[in-house]
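Missing here is one protein chain; the remaining ones are kept as they sit in the complex.
Chains here go by letter, A and B, matching the order in which they are written, and residues are numbered from 1 within each.
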Amino acid sequence: MGKYLEMIRIRFLMMLAYRTNYYSGILIYSINIGAYYFLWSAIYGDKPSIQHLSIVQMTTYIAVAWMARAFYFNNIDREIALEIKEGKVAIEMIRPYNYLSMKMMQGLGEGIFRILFFSVPGMVIVYFIFPIQFTSHPATWLYFLVSIILSFVINTQINLLTGIATFFLFNNDGLIRAKRVVIDLFSGLILPISFFPGWAQSIMGYLPFQGISYIPSMIFTEGFQGSGVIHGLLNQALWCVVLFIPIQVLWATAKRQLIVQGG
Amino acid sequence: MSYFSIFFQYAGQYLKTRLTYRADMAVEIFSDLLFQAVNLIFILVVFGHTSLLKGWSKDEMVFIYGFFLVPFAIFGAFFNIWDFTDRYIVKGEMDRILTRPIHSLFQIILERMELESLFGVVTGLAIMFYAGNNLGLSLHWYDPFIFLILVAGGALVYAGIFVTLASIGFWSDSRTDIMPMMYNIGNYGRYPVDIYNRIIRYVLTWILPFAFVGVYPAAYFLGREEWYIYAFITPLIGVIFFAISVFLWNIGVTKYRGAGN
């Protein structure tokens, strides 16, 4: 366990080293939230609420969705793809740790860095500029915390899957790009799932993506109440478990291929 | 010697390599289409809940989006420089570029072109014709020419912003995520800028003038006369921003530190 904690720490330090990244990141996330705020204000016009979300809730939803994205988002799919292409994975395999867990821990290190130095100050800035409401119920905060941890796990699992897919595709860039686009839309980052037409919602109900952004953001804005919260968390937990299976299968196949082809 | 003939030489090579990996090309076009679809879906879903956005109708919004896709596709095909710092500065590939007798930026454009992005021009035109048809827009004989000029202006705006960002790599090779995030900001030029407050409108017009890639030039074809002035200065803004970026790039090249220092 110690080595995984060390991995988190190292990644954390690495992130601190890139300060241009840090400053520009806060600025750009704020601009993003701002632009969406105005877009949604225009969409709402005079309407008090759409799909049971008021404009304040909607703004909060966007702010929290972007700030949570800072936590769950990582580039480990690209990193894995690069390491596979450059043949570094073979070396990683003989190291005394589990490669995939290691990657996940690196992602976690990045995530913790961003949520502390990025989302929290960013949220404070955004709070003073835009009409955002933070809930006063401690329980909601707790549920939200659990929910974003699960969303990190789901997103990272999907990243691992796309990363490992590089073993089977010559050039994986297209797939990685497509995945990113799909996640932005189907996770509810740019649009709450409840805004979609009914048939689309029911399809998305069978996909893991809404666990990444929609569920934690709805919990935070209290768009989900009571059993809705529990339901959402269970949905996320279920996907965490289910996604574990294809990862193991693909990884086992990939390892076999690596041995046969020698990287 | 002409840069044109070199360009065609590179493009020919590019096609040759690409045709060897046809599956990749298909995946790439598919992911582009997906990206375009997602943004269209956003507009459609939003208009499922409202009929007008600050006075702009659904078809107008869709038309703006269709227009945006054309300069964006051209930009995407030739200015694939979002990983410039990593690829050329950190890994030192710039050394090689600088030992060749062609302008360094032009070489990078040649090396990194992704012609399949041009497929977006087709999607964009299709969307524009569909929306334009719904709106009952009519074309003058000179409109296609104006279209070409406005598209060129828009593509230059995009290129200017991204070349400027890439130039930062000459001064600081630390990793940044500015580039991918800038793609996000670029999207806001697709929505009518009058929905934003003054500051954002100002930023999107004069600082990161993404509005000149979408809403301003499209306003000309939509007959929104209040924006004509902006529509017509699109090529000017494009040339100015691109010239500034090349200027910064040229200064940056003299600051290049080489790999491994």
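We adopt the following convention: contacts are C-beta pairs under 8 Å (C-beta built on N, C-alpha and C of every residue); 3 or more make two chains touch, one makes a residue touch a chain.
By definition in this document, contacts and distances are computed from a predicted model.
Peer 1: Which one, "Oligopeptide transport system permease protein", "ATP-binding cassette domain-containing protein", "Cell shape-determining protein MreC" or "Cation:proton antiporter", is the UniProt name for the chain you do not see?
Peer 2: Per the UniProt record, the undisplayed chain of the complex is "ATP-binding cassette domain-containing protein".
Peer 1: Where does chain A touch the missing chain, residue by residue?
Peer 2: Spelled out for chain A, the touching residues are 9, 12-13, 16-17, 19, 22.
Peer 1: What chain B residues would touch the chain not displayed?
Peer 2: Chain B touches the missing chain through residues 1, 5-6, 9-10, 13, 16-17, 20, 92-96, 98-103, 254-258, 260-261.
Following the convention adopted for this analysis, only the chains that are shown with their structure count from here on.
Peer 1: List the centre-to-centre spacing of chain A and chain B in whole Å, with centres computed as mean CA coordinates.
Peer 2: Spacing between the chain centres: roughly 27 Å.
Peer 1: Help me check something: in the complex, which residues belonging to chain A touch chain B?
Peer 2: Touch residues, chain A against chain B: 17-21, 24-25, 28-29, 31-32, 34-35, 38-39, 41-45, 47, 50-51, 169-171, 173-175, 177-178, 181-182, 184-185, 190-191, 195-197.
Peer 1: Using the touch definition up top, name the residues of chain B that touch chain A in the complex.
Peer 2: Of all residues in chain B, those touching chain A are 21, 23-24, 27-28, 30-31, 34-35, 38, 41-42, 45-46, 48-50, 52-54, 172, 174-178, 181-182, 184-185, 188, 191, 195-197, 200, 203.
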